[in-house]
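Reviewing the structure listed below.
Apart from one protein chain that is not included, each protein chain of the complex appears where it belongs.
Showing subunit A:
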Amino acid sequence: MSLVRETRNLLLQAPLKPRAGLGWKGFAQCQIRRSSVSQRPGSDHVHFPGAVDSKFTTKLEFEKPSQKPAMPTYRILDQNGVIVDKSRPPLDVSDEEVLKWYNDMLTVSIMDLIMFDAQRQGRLSFYIVSAGEEGIAVGSSAALHPSDVIFAQYRETGVFKERGFTLDDFMNQLFANKKDVGHGRNMPVHYGSRKLNIHTISSPLATQIPQASGAAYAVKLQDLQNPDSPRRVVACYFGEGAASEGDFHAALNIAATRSCPVVFICRNNGYAISTPTLEQYRGDGIASRGVGYGIETVRVDGNDIFAVREATREARRLALEGGGKPVLLEAMSYRVSHHSTSDDSFAYRAKVEVEDWKRRDNPITRLRKWLEGKGLWDDEKEKDARSRVRKEVLAAFVRAEKEKRPPLGMMFEDVYEDMTAEAREQARLLREHIERYPDEYDVEEFEGGIRSLEK
């Protein structure tokens, strides 16, 4: 290695434009971090390869995160639905758009109430509501493009709704009937849609976060190859609890080093089942971690749909800047409901705490106040909308509940692209067994009875 060479550690971010005939392969070499162990004589800066632009100091001082101010929380509306900064440019959104968001949030919250009760009646096995977090889902989704790819956790029903998942789509999945694209394999609320570019929700927490980084890398390379297609980002949702998993940290780091156009959206709702944030982490929320990984980060008021939408739109723009890069958005809210239908949250938090939150603030009522202030909404409209949505949800409910289960053979399919000889043999054994013991099995609720076990 040539020793006396002036080096500056710099992240060479060559603009990632595809060169003719080169495709994305040509870009593998574009990002090089020049490094050298040499230290310029008399320099007041660190030149170690692992830290760029750090000044030497003779004062021994530890960073004390607790003494730093917390990152601010961006908002546009106050709790009364009034724009805080009167000097800001007007909101660039049409009345129709805002009314659609309102309808989407309302639909999610009404569907949640009905399905929660339906679970209590034993009509479906499980449900998770998004109460208090509808604004995060709908607001962020509204800022994304339909071609952007989405990875979700499970409390983002509003993303599906905003993107165009229909009530029938929801209900078919919830009732695991033959029209469920998941073939009745997943627990309720584990939705997915190829048409809407949303990957199917998977229960293990945080696994989707590094996947989102990889998907963003794929999307970036593909878009470089097709300069005429619109540029895409990947959006990835997760809870503040999930952000404790190793996968979260791996995801942010790899996305930063590979400059992946991914918008990480953390829903910080104060709880992971019973565990409050104080026992989940000690830093300044999840946002402070983005900074640690060298990622542009913002914290936003999750009850303010305008703020969520604007922050997500800006995050999306940043994610596509230069060659692409990750952005972290931490949306603050409160988990108003029980974790799921399997949980009774009053075993670990006081009812008054929840009631206080409900009274103080909520994304739906905040937007309603704004709409009323603009003369776009009133009690009459609210009543009509609620009764219309309720009717629509119940109609879809009844349609879905009546449908048969998917064919039994779906139990064995899709483990591999082609069913193995072992699985085919097992399907045959199962069919013969059911034929030998017809009274022991109820197969009529499955489309085609046992016929689908024929292979």
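One rule holds in what follows: a contact is a pair of C-beta atoms (placed from the backbone, for glycine too) under 8 Å apart; a residue touches a chain by one contact, two chains touch by 3 or more; residues count from 1.
The definition used in the following text is that contacts and distances are computed from a predicted model.
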Which of "Translation initiation factor eIF2B subunit beta", "Putative exosome complex component RRP41", "3-methyl-2-oxobutanoate dehydrogenase (2-methylpropanoyl-transferring)" or "Gem-associated protein 6" is the UniProt protein name of the chain not shown? "3-methyl-2-oxobutanoate dehydrogenase (2-methylpropanoyl-transferring)"
Looking at A:V52, A:L221, A:I273 or A:V291, which residue reaches the missing chain? A:I273
With respect to the chain omitted from the figure, which of A:H47, A:R75, A:K161 or A:H183 is a touching residue? A:H183
For the chain that's not shown, point to the residue among A:I83, A:L99 or A:L113 touching it. A:L113
Contacting the left-out chain in the complete assembly, out of A:G192, A:G241 or A:G302: A:G241
For the chain that got dropped from the picture, name the residues of subunit A it touches. 113-114, 116-118, 120-126, 175-176, 183-187, 190, 202-205, 241-242, 244-247, 272-275, 279-281, 342-344, 347-348, 394, 398, 401-402, 405-406, 408, 410-412, 415, 420, 422-423, 426, 430, 433, 436-437, 439-442, 445-446
